[in-house]
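As structure tokens, the structure follows; a few thoughts come after it.
Apart from one protein chain that is not included, each protein chain of the complex appears where it belongs.
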Amino acid sequence: MSDPQAVTTAESAVGRDKPRSLAGDAWRDLRRNKIFWVAAVLVTVFVVMAIVPAVFGAGDPRDCALSRQHDGPSGNAFFGYDFQGCDVYAKAVYGARNSILVGLLSTLLAGTIGLIMGLTAGYFGGWVDAVLSRGIDVVLGLPFLLAAIVLARRLSSDPSNNGFWAVIVTLGFLGWTTAARVMRSSVIASKNQDYVAAARMLGSGPARLMMKHILPNSTAAFIVVLTILLGTNIATEATLTFLGVGLKGDAISWGIMINEAGPNVRTAAEPLVWPSVFLALTVLAFIMLGDAVRDAFDPKLR
Amino acid sequence: MTDIQAQIDVLPGLDPGAQLLEVNDLHVEFRTRDGVSHAVNGANFRLEPGETLAILGESGCGKSVTAQAIMGILDSPPGYVTRGEVKYRGVDLLQLKEAERRKVRANRIAMIFQDALSALNPVFSVGFQLAELFRKHRGMSRQDAKKRSIELLDQVRIPAARERIGDYPHQFSGGMRQRVMIAMALALDPEILIADEPTTALDVTVQAQIMGLLAELQRERDMGLILITHDMGVVADVADRISVMYAGKVVEEAPVYDIYARPAHPYTKALLSSIPRLDMKGQQLSVIKGLPPALNAIPAGCAFHPRCAYARDQCRQDPPPPAYDVALGRTARCHFWREVIGDE
Partner (left out) sequence: MSDVVLETKGLVKHFPITQGIVFKTRVGAVRAVDGVDLQLRRGETLGVVGESGCGKSTLAKLLVGLEKPTAGSVQVRNEDMVRLRGGALRRARRHIQMVLQDPYTSLNPRMTVGDIIGEPFEIHPEVTPRKGREKAVQDLLDTVGLDPGHINRYPHQFSGGQRQRIGIARALALKPEIIVCDEPVSALDVSIQAQVINLLESLQDEFGLSYIFIAHDLSVVRHIADRVAVMYLGKVVETGNDEQIYEQPTHPYTQALLSAVPVPDPRLRGRRDQIVLEGDVPSPANPPSGCRFRTRCWKAEDICAEEEPLLQIRESSAHPSACHFARPRDVLHAS
């Protein structure tokens, strides 16, 4: 559709600016986006929490005493105490590291695998696509929990292993399929666009085609899938830990807290509510960030 | 058929002797986040039985929106009819309730579109879709409906209609699909057919077939045909009268011979001299400078003035030029139409 309105705006903005890049323009756009700033602040808070939990003034999360079981909030423990008499606030703060790191790293791993598989399958097509797509189908066909239990078990069989990397690798290797499929179909769609033909005609090689023309126009849906995957991975870590194949020993994570507090929610809601709020805020922050970044890289929405 | 006829005839105010279709001062606007777009700003025309009226214009001139408003299939929101009337045999369709409107739409005024593939339902066979119309609107039995469907496909010259009735839309070629859509539009014997760019997606040889078919069916049924198109060639071949639209207004209305021989509006004139002709070589293509206006920022005065070779101060100021009577049944919205028409 022709967009006459765009033309008038083009005509009215006279004068020329310095050469710009897509990334530069995206940044200029992001700086003016309130949602981006809200998301960025939240993400920063949680990342700092994951790296240096001490600055949040929480007590020792492992200092538990059954005598304080389900005590209400107080100056010492803002969110009260849980079933085992541990400080909920302290646990939530110290749990950030495991939850966010597991979520981020496993999503990063899944995203990388998905990107490579999707891009390769979509770009080359033919038998490469046929083989990779069947590979995706196979992984997608595995019963997730069963596969996750077997894989995580196998990866953390050594007793000295605390299960951290095992969870990440498990989630990464089982979670990339949707991202790969979405990537593949976006790549196929943009590969057939005329501007890719135009670039091929000019003589650009596959690397340039992929990086300059196909990839930048194929990431929108992919980013959405990844932000959703981030939330699911943080929650799935809890499931695995609950089943005894996730984080080991006295590890702390939001997922573990939510699991433990679940059965006692009628007696004390705080131990369940607060880690859930932290988890929800984190996921929300990353989803908003993903949305803002995706929109900023689409010149049409500017 | 008589039941339905009776139902339609109880439309309050229906007068079989009145003008078949009359559009007066129609205004349509689209309210979007980016402001209000004035898609149609006072469209006027009339249609007689058996007549072909062409609405000619470029994309964004409001010709399709006008058709949608007449049909009552405007996307709303964001589109709203803000003023005017659409009178079918004396009844203002815009005042009708949706249920009544639907009856008129199915039985009296039908429409065909540019893209037949997306206008037909891909999961039902063509025969089923046609028969469904007869069963729903005419209360026919399954058997009768099927028989009637085959007859209709025969009428639109689909070869071996009896065998093809079970085929799905994608199994037909582009031209054949267009015929199926015409069959569906004509199933309930409408008095008015609105064809929105019916041949734009087709090849020229197929276009000739379809236009010929439409002309023939129109003659047989004494139907009023509104042809919406941008193609000056097609219009010259089939239209009786032409309304040229620009920025949501009918800027010139005239019988087909007059408008091609002596255009009275600078826009029409410029369009005619900007198209290459098959039977001429080496003609200079004159260019209309600039672009059509954005519909949310239509220039004051005459909307065409920034691109017009005849423009003077009067054209830049409101009020915009009224529809001057150029001759009997011929109007032009240009202050200087005398100059335009005489300056050959």
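Order of writing sets the labels: A and B. Residues in every chain begin at 1.
The rule is simple: a contact is a pair of C-beta atoms (placed from the backbone, for glycine too) under 8 Å apart; a residue touches a chain by one contact, two chains touch by 3 or more.
Here the structure is a predicted model, which is why all the values come from computation and not from measurement.
Summary of contacts with the chain left out: across B:43, B:256 or B:295, the touching residue is B:256.
Interface note: of B:277, B:316 or B:338, the residue touching the hidden chain in the full complex is B:277. Considering the whole complex, the residue from A:54, A:146 or A:202 that touches the absent chain is A:202.
Among B:35, B:233 or B:322, only B:233 touches the chain that is left out of the view. The omitted chain makes contact with chain B at the following residues, 58-59, 159, 173, 175-176, 203-209, 212, 230-237, 239, 256-257, 260-261, 270-272, 274-281, 283, 285-288, 291-292.
For chain A, the residues touching the absent chain in the complete assembly are 2-4, 6-7, 9-10, 14-20, 22, 127, 130-131, 134, 193-195, 197-204, 208, 212-213, 216-217, 297-300, 302.
As a convention for this text, only the chains that are shown with their structure count from here on.
Here the CA centre of chain A is 52 Å from the CA centre of chain B.
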